[in-house]
Each structure stands twice: as C-alpha cells, then as structure tokens.
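With one protein chain withheld, the remaining protein chains of the complex are depicted in position.
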Amino acid sequence: MLAEIRSNPLLWLLAFVPAVLAAAKLKPEAHTLLFVLAVLAIVPLAALLSHATESVAAKTGDAAGGLLNATLGNLTELVIALTALRAGEYTLVKASIAGAIVTNTLFMLGASFLLGGLKHHVQEFNRAGARLQAGLLFLATVALLIPSAVGTAESAAQSAFLHKLSVGLAMLLIGGYALGLLFSLKTHRELFASAEHAEEGEAPWPLGLALATLAGVTVLVALVSEIFVESVQKAAEAFGMTPAFVGFIVVALVGAAAEMAAAFSAARKDRLDLSVGIALGSASQIALFVAPVLVLLSYLIGPAPMDLQLWPGAVAMMFIATLTAALVTNGGRSAWFVGALTLMVYLIFALTLYLLPPQG
Amino acid sequence: MLAEIRSNPLLWLLAFVPAVLAAAKLKPEAHTLLFVLAVLAIVPLAALLSHATESVAAKTGDAAGGLLNATLGNLTELVIALTALRAGEYTLVKASIAGAIVTNTLFMLGASFLLGGLKHHVQEFNRAGARLQAGLLFLATVALLIPSAVGTAESAAQSAFLHKLSVGLAMLLIGGYALGLLFSLKTHRELFASAEHAEEGEAPWPLGLALATLAGVTVLVALVSEIFVESVQKAAEAFGMTPAFVGFIVVALVGAAAEMAAAFSAARKDRLDLSVGIALGSASQIALFVAPVLVLLSYLIGPAPMDLQLWPGAVAMMFIATLTAALVTNGGRSAWFVGALTLMVYLIFALTLYLLPPQG
Partner (left out) sequence: MLAEIRSNPLLWLLAFVPAVLAAAKLKPEAHTLLFVLAVLAIVPLAALLSHATESVAAKTGDAAGGLLNATLGNLTELVIALTALRAGEYTLVKASIAGAIVTNTLFMLGASFLLGGLKHHVQEFNRAGARLQAGLLFLATVALLIPSAVGTAESAAQSAFLHKLSVGLAMLLIGGYALGLLFSLKTHRELFASAEHAEEGEAPWPLGLALATLAGVTVLVALVSEIFVESVQKAAEAFGMTPAFVGFIVVALVGAAAEMAAAFSAARKDRLDLSVGIALGSASQIALFVAPVLVLLSYLIGPAPMDLQLWPGAVAMMFIATLTAALVTNGGRSAWFVGALTLMVYLIFALTLYLLPPQG
C-alpha cells in the first residue's frame, strides 16, 4: 500500500484526513477552512475506495465482481448523501443527486472527449455500452421528470401522492438497474466485451487488504463527509457561491474526482470505451441506484420521508444532459469538438447556477 | 366463421356481447358488472373487426387495401371515442386519445420487444417503416403540444383561438397522414417491402362475409361502447381507480386488445417488422386520423366543439413516448432489455396516473 501511495500522487492528499479531523475538534467554527480541508481529504479517500472495490471485484469473478463494482462504485457519493440525509438537508441531497448525474454526463464525458481528441484525431468506441447506459439514464430522467410535471399544487393530498409515487418510482428504478446488470453481465455480455478487462494495468490488492481498506476508508469518508456537509453551506456563502451551485457543481466534482482521473487517463490512452463506461455508468448508477436507495432509506434514518420531486430547473438540466449524452454517443465516434460542445452545455448550467439569486 | 371461432380462443368471449346487452336492459344501475361485461365483449368484437378489415383489404388490391386498413384499422377506438363524444365526455375522449397513443407506443411496442427478445437473442427489423411512423408521431406530438404550450390564459379570445387552431391543426394532421400513405403505399413503397404480405398465415374471408361482418360488428361495438362509456367512471370509482387512469390506461388497453394479440404473436415468430408496424402504425393512425376526425366531428355531433388542448401531463407523456419510440427503433435491432426499458417507461406513467389525486 505504501508503494501504491508513492506511485499515485493523489494519495499524498491522505495527509489531509487527520488534518481535517483534528481541525474539526479544535476549530469547529472555521467553516471555510474545514470545507477546504474536507474537500482535499475526500478526494484521495474516494480514490482508495475505488481501487479497493475493483480489487475485491477482480477476486470474486466476473458476474459477482461486476455486481460489486456496480453497487459500491459510487460509495463516496452515497456516504456523502447519507450524511446529508441524516442531517435533514434534503435540498442538498437532491441537488447533489441531480448535480452528480449532470456532472458525470456532461463534464466527465465532455472532458474525456476533449482530452482524448486533443491527442487523437478521431476516436471510436463501442456503442453498445453507451446505448445501454443512455437508455437507463433516459428511464431515470423520465422517472424524475414525472413527479415535477404532474405535481405542482401544495396540499396534503398532493404531498401524500408525491411520497407514494416516489417510493413506487424508487422501486421501479432499482428494478431497472437490476435488469440492466442482468443484461450486460449475463444474457448479452458479449455485446459489452471491450469494456471488460479494463483495469488490467493496475495490480489488484490481496483480498484481505482490499476488504480492510473498503471497511476502514468507508468509515473515514463518513467522518469527513459529516464535516463537509456541516461546513459546505457556510463556506459557500464566504466564497460568494449560491447553495444551488454548491450542491450541483462543487459536491458533484468532489465526489467524482477519483473516477474523473481514471476516465481522463483512459481517454488520453485512446481507450474511450472505458471513459464512456465510467462517465455514463457512474451517472446511471447514481440515478438508478443511489437516488432510489436514498428515498427508501429516508424512511428509516431521515427526520422525514424524502420525495423525488426536484426543482424544475434541475429536471430541465438532467433532461438536457441525458439528451446530450444520447446524441454525442450515438455515432460511436468522437473528435475534440464533440467534447468542447458537451463541456459548453455544462458551462451554461454552471454559469446559470453561479449567477442564480438565492431566492430563485 | 364457426371454424374461425373454434380456432381463435378470443372469440369465445363473443358470448359476453348478448350478456352485456341483456344486463344493460335488466340492471342499468349495476355499473361495475356492466363495465366488466362491456370490456369482455369489446375485446372479441375488436378482433373480428380487425380480421374483417384485413379480409376486405386483401381482396381490393394493395393500394386500396392499405388505405382501407389504414382508415378502419382503429375502428374500435373510433367508435368508443365517438360514443364518448356524443355524450359530451370530452375529458374521457382526450384522455383516451392520448392514452391510446402512449399505450400503443410504449406498451404494445415494449411488450413485443420483450416477448420476442425472450425467445430470440437479438432481433432485427426494417427501419424504414419504423422511421416513417415515428416521424408522423413526432408531427402529431408537436401539433398536440403547441396548443398547450401557447394557450394558458382563460378568456373568450383564448377559447376562440384554441378552437380555430384545433380545426387548422386537425386538417394539417389529416393532410400529413394522407401524404404518409401516399409515400408508403405509392411513391416509395419498395422501402416498406417487408411489412407487406403480413397476414398471409390466416386465410381471408370471402368479401361478402367480410363486409357483412364489418357492418354488423361495428353496430355491436357501438351498442357495447355506449354501455362502456356510461359505466366506466362509476366502475372506476368502485375499483378505486382515478378517472385519468381509466381514460389513459384501461380504455386504451381494451380498445387495442386485438392488435396487441397480433403484434405479440408476430414478435414471438421473429417477425418484428410486423409488430413494430402494428404498434407504431396504430399509434400514428390514432394521432393523425382518429383524433383530428373527432375534433372535426365534434362540430356536427357533439354538444359543443372540442379543441385539441390536452392536460400538460398528458402532453409530456405523449412527447416522452414518441421520443422513446424514436430512440428504441432507431437502430433497427432489439433485445429483451430494450423491451423491458420501454415497458418501464409505461409503468412509470401508469403508476403516476393510478396514484394521482382526482383533483389533479
């Protein structure tokens, strides 16, 4: 593990983990400092979690490994969101769900296309994987769009309707996610061939070390997330950022930093299959697994049940992001301009959220 | 015809036709019973109508036969909607139009893909036909979306505007439908080759029998529809279903039962061209022929003119259904998961409508 730390510069940031925990004890009111330290500490922990999950997956064989990867691949996002859920910060939870989907779909995908395209004239990738993920994302977008489209009036009947609907939709989405895994890992796995054997470059850890890392790092992420969630709103004010911008952009970028490093490096190596798989797979995992699990868990651990009704602007952004992903991956080819176009759509959203007056 | 009845188990249900007519005379207040009997009676009548239309079409040659099929293919839906129109039940008429489009596009298409995909690993179909129908559906969706997008204020000027606009759009849609027939039956018929010779398996009836069946069964459907339309709202309350769910889902499934049987059977036989043609052709026929004809006829037989402004949620569902159909048929290939995904979009809609509070 020490060799690992030496080879991966991200892991030097692990020094910030004790720093943020100490600072939170000593200076609990220094929100801006705590926020910055927490961000710097979460990034290497996410990278460790990601590597540990893959190592366990590599040991357990293809189908079980794929399942494990698909379930724990976004553990960081899940732990952050669970912490916010327990604190009753439902607006932050919802913004971070929508933001993670939009960020993975537009920023991670667009930057992969751009970085790959700056090195390679034209790149090709396997469309089957992209289509599956785009289809799942489309399903999730429809599920998140419908409560906002039909439910507007504020009333008790309306609120009860939204909660029942949200639970039903959550179960449908998890079912859709399970069917997608069945399809891609079992019945039609030959269509997704090139996305397998992805991480062969890195040597997997022994199973014991991997499992221990998985357990230990999850606890650390949970501890740091608590500091992050507590400090994020106050720190955002200090930086002049709107809450919408923080939830949508900052939390999403922090949570996905480790996956982005992997996706960008694959794109530079002309392995765009892998980049597209990480970006869209991560987005659909959050939409079809993390989000519904949070809705269901809100009945157990939250102060009140959470529904799936999002701010209409967030729904519009998710819908546009999904449509963009479907359009740009449809042809199975890419050049730098496709990435630039996708990134510009993301920039439009980021700019809008950055300027949005708080009461909006 | 007796041989026909023996070979097709659906036709045993014809026994419910006299049953429902008798029950309506004897127990006009037993709404739930009448509703169930009416549903069971309409299904075999729709199957007979469908077979009679095809038999006449087979005798009259390709172009005229195609035209006949395209005009009378959704006679059941037309008769039910006309009965509701005469009774002034405009909300039911509009819900059943939108519901028929959504049900044919998502449920019939999705279940065909799923049933075909469970038997065959990957299925291919002719994209030309699917694209034509998807294009026509897109046109109809735009036509139904625009009145809802621009017309919101309640005023006399607004209402006059909506009625003039609806008549203009109705004539445009019928014109578009006619051009689509001209294109697929005449100028570019070679592109749609494999969808022809579809029903070759079943022996067509003699022309006299077919015409007599067409006339007689249409009268029976009209009589049973009257009982159906009268009883459906009361029965729905008894079953705990919302009016939106009844119009959108129940009426649409009843009206399309015969076509579904044909589409599913073709999918199992790996003739997905035919399934896609029936599902999308039926949807575009309702959108571009049945709906505008109802608008125009409302000036003659309805208590007041009907416009084309739908409930915004219905427009959103139609738009999503059309988009889904365009995306899933775009590649010309299918596997079971494509069907499952399409069905899940339908399930999201059905769940939403089932839970929707009545005042919504």
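Per-chain numbering from 1; labels A and B assigned in written order.
Keep in mind that, in the parts below, contacts are C-beta pairs under 8 Å (C-beta built on N, C-alpha and C of every residue); 3 or more make two chains touch, one makes a residue touch a chain.
No experiment lies behind these values; they were computed from the predicted model shown.
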Of the residues B:169, B:236, B:287 or B:314, I need the one that contacts the missing chain. B:169
With the missing chain put back, one of A:36, A:67, A:241 or A:341 would touch it. Which one? A:341
Residues on chain B that touch the omitted chain in the whole complex? 131-132, 135-136, 138-139, 142-143, 145-147, 149-151, 153, 157-158, 160-161, 164-165, 168-169, 172, 175-176, 179-180, 183, 187-188, 326
Which residues does chain A use to touch the chain missing from this display? 121-122, 312-313, 316, 320, 324, 327, 331, 335-338, 340-341, 344-345, 347-349, 351-352, 355-357, 359-360
